[in-house]
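Here the complex is missing one protein chain, while the rest keep their positions.
By written order: A and B. Residues from 1 in each chain.
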Amino acid sequence: MTTAEAALDAVAPSRPPASQWRMALRRLLRKRIAASALCLILIFYGVGVLAPLIAPHSYDQIDLNHTFAGPSLRHPLGTDRLGRDVLSRVIWASRTTVVVTVATLVTGGLVLGVGLGLLAGYKGGGWDTITMRVGDVFLALPGLLMLIMISATLRPRWDGWMTHFYGWPIIGGTLKSGASDYFLVFGVLSLFSWVGMARVIRSQVFALRQTEYVQAAVAMGAGTGHVVWRHLLPNVSNLIVVVLSASLASVAGSEIALTWLGVGVRPPTPSFGQLLFDGAGLSNLRTHPNLLLVPAGVLVVLFLSFNLLGDAVNDVLNPRTG
Amino acid sequence: MQGLAPYVVRRLLWAIPVLFAVSVVTFALGRYGPGDPIQVRAPRADPQTIERIREHQGLNDPVPVQYMRWLGRFLRGDFGDSYRFPDRTVKSLILPRLKITIQLNVVALMVVFGLGIPLGVWAATRRGSWQDPLTIGTFLLFSAVPTVVAIPLLQWLFALKLGWFPATGWSGLLSKAAVLPIIALSVGGIAGVARFMRATTLEVLGQEFVRVARAKGLPESAVLRRHVSRNALLPMVTVIGLSLVGVLEGSFFVETLFGIPGIGAFVFQEVQGRDYDVLMAITLIIATAYIVANVVVDLSYAWIDPRIRLGESAAA
Partner (left out) sequence: MRDSANRLLMVLAAVVAVLVIAIVVVSVVLIAAGSSGGSSASPAKSNSGPPAAAGNAFRLGGSDPLTLDPAQSFDVDSARYIVEIFGGLVQLDKNLKVIPDIAERWDVSQPDAQGQVTYTFHLRKDVAFSRSHRRVTAADFKYSWERALNPKTNSPVADTYLGDIVGAHAYEDGQASDVSGIKVVDDSTLQVTIKQAEPYFLDKLTYTVADVVNKDQVEKNPRGWTLAPDGTGPFILAKYDVGQQLILEANSSYHLGKPAVPEVRFDLAGGGGLTQYQAGEVDITGVGINDIESIRDPNNPLHQQFQESTALGVFYLAFNTQVAPFDDPKVREAFALAVDRDKIASVVLKDIAKPADRILPPGMPLRSDAVKGLSYDPARAKQLLQESRYNGKLPRLQLYTSGAGANADVETQAIVQQLKDNLGVDIEIQQVEPATFLQDAKRGRYAMWVAGWSADYPDPEDFLDVLFYSKSKQNDFRYSNAQVDDLLVRARTEQDKAKREQLYAQAEQLIVNDAPVAPLTYDADNALVKPYVKGFFLPGMIIPWLRYISIQRG
């Protein structure tokens, strides 16, 4: 995040109109590597969203008569220790990654990060000080340790609280099927992922506020909402896209790490963190390496695509390098 | 360079409220969260016994009272006692582990910068040739893969398939067992540093004075040595400072997966054992390291390039 920040400090104010977005997209797609990365990511997200339709089996269908089976027509990637279909589990695990990344980027990146960045940058003064000082504290807290402590200590409270909603239509059913874990995980991740975005937006808004047209708009009596919506947001939108695409990988990685440690998404809801944990035991590795190699392979490709896309977006949208 | 002393004083004074906030947050998380260190240590002890021990160790006092007591001891330099290891002090538990973690990370950092910087410069000079996309692709690949994914792959390949190194274990830094952990800790960093270095080098190569130097007929290697490397290295200072802290988090997984008795592998068990005072100490050590690293980065930045005014650069 800090390198992105440093690079972005120098971004001059500019106003990309709608056509400019289309141009940026076209430039992005013209890069063959970036286009294929985007393509892979879209496939991954598509698979995640459509998991219930695509997966050949359920992720928790246990078949004790076919444990540790090799690849077959019925189970193209074999089965695990309980005879569950590895392919289906990988597909369902993608869903967890999709839900957590999207939710975290929306809450942590857009709502908290952009919101607080705008607030601090536009209002300035006390607002700015408070936001940035709170950000300082968050940065000084060892993130991973805090994530573990929060999800370890708050989970029972959280679970108890969530059961109140079980009776509710729609929401109740979703919660029961493991969504409460999603909420906890992306909530905790959001809490620690807003600072970088807020800082970038803040410094950009700071610069924008000094420009003539914003000053003119304010002088003409435009309301705060109008200024933010019409003048500020459009000018920081390219930054937002750059920062979001750069942080995709770290958010997805954090969820996997948390789950791997047992404080993220809990079984039976599948996650890559769990697939890795199951597959990575030394004795498992010796006898059934496919249990590790399959999810690890998917993740290597996914993370490579995340990074390629992040770089390309930075190239296209960041005026300094672009 | 003006106002250096007041600046340092201001930064260090600011560290006090930050550390205070960090300690309050950590303390509150532990004590208000459910779970009891005595119950974890003695799962079968009867409730009265647990209650008596809690009472005796002051765990039944109001949390603010407990916090003040902890703070008082902490200010006198006493990190307190462990709940999970009843006959050990926090200091005696943390120091030997911290030593191992620091050793491992220092070596990893040396590898990261020792290999990353030259690799990055080299890649920049190869721009346009077939080697460029290849190296940049490799860098991306290595910096992309999360540690949790990379380590089992390393173990599978180098320990189980090839049998070159032991898969787990620790017998000091100067042994075969340390090789894989150091690779795991540094691979991502090498790739990241190399990418960053390549980008900054390319940028410098495009600037006026480099073109002038070339025009003067200076050989390419001399251009690189005299102008490019120096200017391209400047942003690296920030990266170095921040990696000092960043690797601590990486070592969390590396130590757990390789069975290395450092702080990282320890901390997770301590969260589960609700070993409050140990967790407080570790959190504060990391937070302090972070703050100090930032101040040092700022200072060295200002010293290297006097045009940068203190307090404005590297806000982090």
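What we mean here is this: a residue touches a chain if its C-beta (ideal position, glycine included) is under 8 Å from a C-beta of that chain, and two chains touch if they have at least 3 such contacts.
In this text, all values refer to a predicted model and were calculated from it rather than measured experimentally.
Annotation: of B:16, B:63 or B:110, B:110 touches the absent chain (contact as defined above). In the complete assembly, the contact with the undisplayed chain comes from A:273, out of A:135, A:273 or A:310. Checked against the full complex, the candidates A:57, A:95, A:155 or A:209 give a single residue touching the omitted chain, namely A:155. Contact with the chain that does not appear here is found for just one residue of B:15, B:93, B:194 or B:254, B:93.
Take chain B: the residues that touch the chain left off the picture are 34-50, 52-53, 56-57, 84-89, 92-93, 96-97, 99-100, 102-103, 106-107, 109-110, 113, 159-160, 166-177, 209, 230-231, 233-234, 236-237, 240, 259-262, 265-266, 272-274, 300, 303-306. Residue-level contact of chain A with the missing chain is found at 60, 62, 64-65, 67, 81-82, 152, 155-156, 159, 166, 176, 259-264, 266-268, 271, 273-274, 277-278, 281-284, 286-288.
Methods note: only the chains that are shown with their structure count from here on.
Averaged C-alpha coordinates give centres for chain A and chain B that are 22 Å from one another. Those residues of chain A lying in contact with chain B across their complex are 2-3, 5-6, 132-133, 136-137, 139-146, 148-150, 152-154, 156-157, 199, 203, 249, 253, 256-257, 260-261, 273, 276, 279-280, 282, 285-286, 289, 292-293, 296, 299-300, 303-304, 306-308, 311, 321. The touching residues of chain B, when paired with chain A in their complex, are 14, 17-19, 21-22, 25-26, 29-30, 32-35, 140-141, 143-149, 151-153, 155-156, 160, 167-168, 196, 199, 235, 238-239, 242, 248-249, 252-253, 257, 267-268, 271-272, 279, 282-283, 286-287, 290-291, 314-316.
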